[in-house]
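Here it is, the structure, as structure tokens.
Only a single protein chain was left out; the remaining protein chains are all shown in position.
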Amino acid sequence: MIPLAWYLIFSAALFCIGLFGALARKNAVAILMGVELMLNAVNVNLIAFWHYYAQARSAPYVHGLAFTTMVFVVAAGEVAVGLALVISAYRRRQTAVMDELTLLKG
Amino acid sequence: MNGLQLVFLLAALVSLFSAVMVVSARRMMHAALWLVLTLMGVAVIFVTLQSSFFAVVQVLVYVGAIAILIIFSVMLTRRVMEDQGDQVLPGWRAAALVAVLLFAVIVGFLALWQGFSAMLVELPSDADNLLELGKALVSPQGYVLPFELASVLLVAALIGAITIAVDLKEDQRG
Amino acid sequence: MLGNWLYIGIFALVALLMPAITILIAGFLSPKRPDPIKNSTYECGVETVGPNWTQIKIQYYVFALVFLIFDVEAILLFPWAVAYQFLPLYAILEGALFLLILAVGFLYAWRKGALEWF
Partner (left out) sequence: MDFLRDPIGFVIQWYVGWLGELGLPSSWVDVMAKLTGALVLATGAMLFVVFLIWYERKLIGRIQDRFGPNRVGPWGLLQPVADMLKIFTKEYITPIGADKITYNLAPILAVAAVLLLWSVLPLSVTVVGSDLNVGLLFLIAIGGLGEMSYILAGWGSNNKYALLGAFRLVAQLISYEVPLVLSALIPVMLAGTLSVTGIVQAQQGVWFIVAAPAAALIFFIASIAEIGRSPFDLIEAESELVAGYNIEYSGLKFGMFFVAEFLHAFTVSLIFATVFLGGWQGPGAEEIPVLGFVYLMVKTFVVYFVTVLFRGTLPRFRIDQMMNLNWKVLTPLSLALIIAMAIVGGVTRELPVFWQVIGFLLVNLLLLWAADHLMRLAQRRKTKINLAMQTGSGVLTTSTKHGTGE
């Protein structure tokens, strides 16, 4: 079977790639894609730890699964509202590039 | 190295490569399609972790719904000049440095933990897990509060997003 | 458990390769005589104007949004439905409450006219 370390390294790498995307991209939709990658990395971590703790017990162990479900819910809410904001900003200002959305700079 | 490890490595490589493409592709549509591939790779990784439910849910929710929503948004926010020119901010090198440093720090700290070298062994069967998850989600000792709050959160997201999107249309018309 | 998924993985490979190979074979059998008119984008015989920058309506986004919300709600309810026969009555009512809260949001979207196709 697979060492736990592989999953943790994989999810750390995925998280960091997502972080880079969220920090460095200009387009707001791309930033949200980066956030989605980060949330996926979190999910991989949660499920890996769920497996790690489940294999040590005989009774069913579901805490990791319940957490992952909630991450799915949060990811859905985040992407729905985030994209609605981006679309709204685009339709008002005709741009989805974050640097040009400088309304608050005054 | 056994077959399962091979599958894991393939899936991990595919999803990491396409994740890199997501953050570096010039055309937003391509980034979105690479994102789909990443999500499929993560679904395979859930399979190797013996969590069939979340593997399928990953395909259902992420590929079937979130990716479609993202693609729709890409189509809604296109501008002729958008796909040309640099897609990253001038300070992207700093961002890359932050990401690499964070990766090093995470892996470094994890390596200190004694469970880091543990092996994951095959679970007997995860059919019961779904049943237990269902019980835990609605049991007062378990997750009933997050369960109901999830509903409230979803409704809030629905109402918020529709208010933002639909009101705007009325603005433009009036 | 993993054996089931192995079958699905193999099946997925077969399902992807079979149409791919069929298309390739047909590619060998079929003639290849491209010319600029034939390869041009189909637009009722008229020259295409501009690249394919079409912008879609906001309505598509709203439908995708409601779909996403219901999909996520379904993944919370599927474990509940699996456990349904073992749940006490109050737990069933909790599931019903969950759906009722969601129905309120759905009604809001309906009243708001978000579900109309303009």
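Structural remarks
Each chain gets a letter, A, B and C, in the order it is written, and its residues are counted from 1.
One rule holds for everything that comes next: a contact is a pair of C-beta atoms (placed from the backbone, for glycine too) under 8 Å apart; a residue touches a chain by one contact, two chains touch by 3 or more.
Small disclaimer: the values here were computed from a predicted structure and weren't measured.
In the full assembly, the chain not pictured is in contact with B, C, by the touch criterion defined above.
Touching the chain that is not shown, out of B:M75, B:V88, B:L123 or B:A136: B:M75 (per the contact rule at the top).
Against the chain not shown here, subunit C presents residues 1, 3-8, 10-16, 18-20, 22-23, 25-27, 29-34, 36, 38-44, 48, 51-52, 54, 56-57, 59-60, 63-64, 66-67, 70-71, 74, 77-78, 81-87, 89, 92-93, 95-96, 99-100, 102-103, 106, 110, 113, 115-118.
In the full complex, subunit B touches the omitted chain through residues 3, 29, 33, 36, 52-53, 56-57, 59-60, 63-65, 67-68, 71-72, 75, 125-127, 130, 169, 172-173.
Quick note on the criterion: only the chains that are shown with their structure count from here on.
A complete topology is adopted by the chain contact network, contact being made between every pair of chains. Counting C-beta pairs in contact across A-B and across A-C gives the higher total for A-B. Centre-to-centre, using mean CA coordinates, subunit B is 17 Å away from subunit C. Note on chain placement: the centre of subunit A and the centre of subunit C lie 21 Å apart, centres being C-alpha means.
Residue numbers of subunit B whose C-beta contacts span two or more other chains: 4, 50, 53, 57, 61, 65-66, 69, 73, 76, 122-123, 131-133, 137, 150, 154, 156-158, 161-162, 165, 168.
For subunit C, the set of residues touching two or more other chains reads 58, 61, 65, 68-69, 71-72, 75-76, 79. Touching subunit B in their complex are the following residues of subunit A: 1-10, 12-21, 23-30, 32-34, 36-37, 40, 43-44, 47-48, 50-52, 54-55, 60-63, 65-66, 68-70, 72-77, 79-81, 83-88, 90-92, 94-97, 99.
For subunit B in complex with subunit C, the touching residues are 4, 7, 47, 50, 52-53, 55, 57, 60-61, 64-66, 68-69, 72-73, 75-76, 78, 80, 122-123, 125-126, 130-135, 137-139, 144, 147-148, 150-152, 154-159, 161-163, 165-166, 168-169. Looking at the complex, you find that subunit C touches subunit B at residues 1-2, 5, 9, 53-56, 58, 60-62, 64-69, 71-73, 75-76, 78-84, 86-87, 91, 94-95, 97-99, 101-102, 104-106, 108-109, 112-114.
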